[in-house]
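A protein chain is absent from this complex, but the other protein chains hold their places.
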Amino acid sequence: MSIEIEHVNKRFGHFVAVDDVTLSLPEGQLTALLGPSGSGKTSLLRIIAGLEFPDSGRIRFHGEDATDVHVSRRGVGFVFQHYALFKHMTVFDNVAYGLTVQPRRLRPSKAEIRNRVTRLLELVQLDWTANRLPAQLSGGQRQRIALARALAVEPKVLLLDEPFGALDAKVRAELRRWLRRLHDEIHLTSVFVTHDQEEALEVSDRIVVMNQGRVEQEGTPEEVYDHPANPFVFSFLGQVNLFHARVQDGQARIGDLALPTAATGDQPEGHGLAYVRPHDIEILADDSAQGALAAVVEGITVVGPTARLELKVAGARDLIHAELPKSRLRSLGLSQGSNTWVRPLNGRVFVEPGRTPADPESVGM
Amino acid sequence: MTLALRQPSVIPGFGITLGFTLFYMGLILLIPIGAFLLYTAQMSWADFWQAVSHRQVVASYKLSFGASLIAALLNLVFGAIVAWVLVRYQFFGKRVIDALVDLPFAMPTAVAGIALVTLYASTGWVGQYLEILGLRVAYTQLGVVVALTYIGLPFVVRTVQPVLEDLERELEEASAILGANRLTTLRRVILPALLPALLTGFALAFARALGEYGSVIFIAGNLPFRTEITPLLIVAKAEQYDYPGAAAIGTVMLLAAFVLLLLINTLQWWTARHSRR
Partner (left out) sequence: MSTIASHIHGTRAAAPTWRRATEEPAWVRRLLIGIALGFLSLFLVLPLTVVLYGAFEQGLQVWYAAITEPDAQAAIRLTLLVVAIVVPINLVFGVMAAWAIAKFEFRGKSVLITLIDLPFAISPVVVGLIFVILLGSQGWLGPWLAEHDLRVIFAVPGIIIVIAFGTMPFVARELIPLMQQQGKEEEESSLTLGANGWQTFWRVTLPNIKWGVIYGVILCNARAMGEFGAVAVVSGRIRGETNTMPLHIEVLYNEYLFTAAFAVSSLLAGLAIVTIAVKSLVDWRDERQRHQAAA
């Protein structure tokens, strides 16, 4: 079942939570709503669920208007950030709840309920916890029970609010992969909210990047990561270095160095900012390459196989961050205080209209 | 712009629950109080002033406010110690003692009244020893203070206790590491953190004491000008069908209660803000 969101607006007092959002979430896909806190992603999810009412706009499920359908009849599965398991009920009763509250004529028989709950508990690999109370489970287990409970009523869409937010790093990673596999098995149209770009990139089929109540970009993880539509998306999806750049004839230059990527924006000429990811900064042993910038190594951090460098480029205010394999670092023979040269290999330039070209220097991150 | 009365919510039952709440409170609380104030307002100023400024009445204000103040101060000091001991120390019977603190809240005031007078009368378990020291409690102003201390006892303990429990040990440890001794830490770190709760508890005990009737009348002896509290005067006037006189004094007490309630609310708001940081 696809979800169509049309011109949805939502304010809380003076705060604009959702600002004229129009989106179409295709059937059977797992979509991530990604954004910083306060970007309106959770409000949008709650509006889709029917837990919050939009000030204006429509929500359609598979073309059918659901805006005024009450949450209890909307047929959504909702997994809350803190699970919202019923503390006083056993795991079994929690999962069975949605079935037992149905009107008598629709309610499955006791045996049928038992069957379905058992199957769901097997699906989330927690059938042995049926008679426990939620307080006796770990965070990751509670999360999976919350999911089983949401699936018990056979929802048309599944909505998850920061599903891994309250878990520690290891459980988080495991549960992420598990959710992805589960989705591949059941193919239910699903939407989850996250502020963690890595999580969104790893798990989802589609990413919707939100900021200040608006959709900044929408697309597959590759599209969004490789072709960010604007500076916000670029900087939100990972660490980034900023360089002042001049744009002439559709060619961007940082100092003497020509960047291979074309500039964006309406103006073919002017001053812009080049966004370069740390792994797109090449570290050179000498200044043989044209346009390389002289730099001093300020700090080295080795995390597993990757080395992270902090570099001071002459005349620049902020440090440049670069990432390279540990082996490469060793062959360069760099240590703290070494002189070296850096060259942005790949990047994206966003032209700032009305600014005149300035000195080639790197600015804030 | 939300001029709406409430934010929309999917949770049902707002209309009926708020409706019943307002209806019931209006019927039993607000309309009667309004009618009472209106009744007083119909008195002439001269009559009103004469009723509330009579010498006997003024003497009762002095006793009621004075004894309530002393009782609340006693509770402030001892309540703080009790709260501290209950939160910080382990000793035999602590659970029972902790539970007992609520007793004055649950014990009918008349029962407390006859218990206290029996205890503190010159032949009572405590009174006979105090007599030797030359202290008379029953049928004196001291008796009023004793009764009011009893009924106000839970308030300071119960407002300070949770704040003390939430007080991070690290704060004190940090203070100790920075070179403060225990007394300095108490004065500079612990007391400021407890201050809003202490004041709230003090104000609650004072407000409760001011209006108290049942536990006081047995031990006070009710001598005009000496041990007559204001609520007793109101009852006496009502029993003599002097309703305007009773209403005038009652209005003074009611306004004092409003002021105290406002004060307590402000203090609680302050406590909440304080503890969130």
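Here the chain labels run A and B in written order, and each chain numbers its own residues starting at 1.
The working rule: contacts are C-beta pairs under 8 Å (C-beta built on N, C-alpha and C of every residue); 3 or more make two chains touch, one makes a residue touch a chain.
Bear in mind the structure is a predicted one, so any value in this text is a computation, not a measurement.
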Full-complex contact with the absent chain, from B:62, B:182 or B:273: B:182
Which residue of B:63, B:76 or B:153 touches the chain not shown here: B:153
Selected residue (touches chain absent from view) among A:149, A:277 or A:343: A:149
Contact footprint on chain B, counting only the chain that is left out: 5-7, 9-14, 16-18, 20-22, 24-25, 28-30, 32-33, 35-36, 39, 78, 81-82, 84-86, 89-91, 95, 97-112, 114-116, 118-119, 124-126, 149-150, 153, 169, 172-173, 176-177, 182, 185, 207-208, 210-214, 218, 231-232, 234-235, 238, 241, 243, 246-247, 250, 253-254, 257-258, 260-261, 264-265
Absent chain, residues of chain A that touch it: 49-51, 70-74, 76-78, 80, 82, 84-89, 97-98, 101-102, 135-136, 149-150, 152-153
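We take it that only the chains that are shown with their structure count from here on.
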Centroid distance [mean C-alpha coordinates] between chain B and chain A, Å: 55
Contact footprint of chain B on chain A as seen in their complex: 11-13, 50-53, 70-71
Touching residues (chain side chain B, partner chain A) in the complex: 2, 7-8, 10
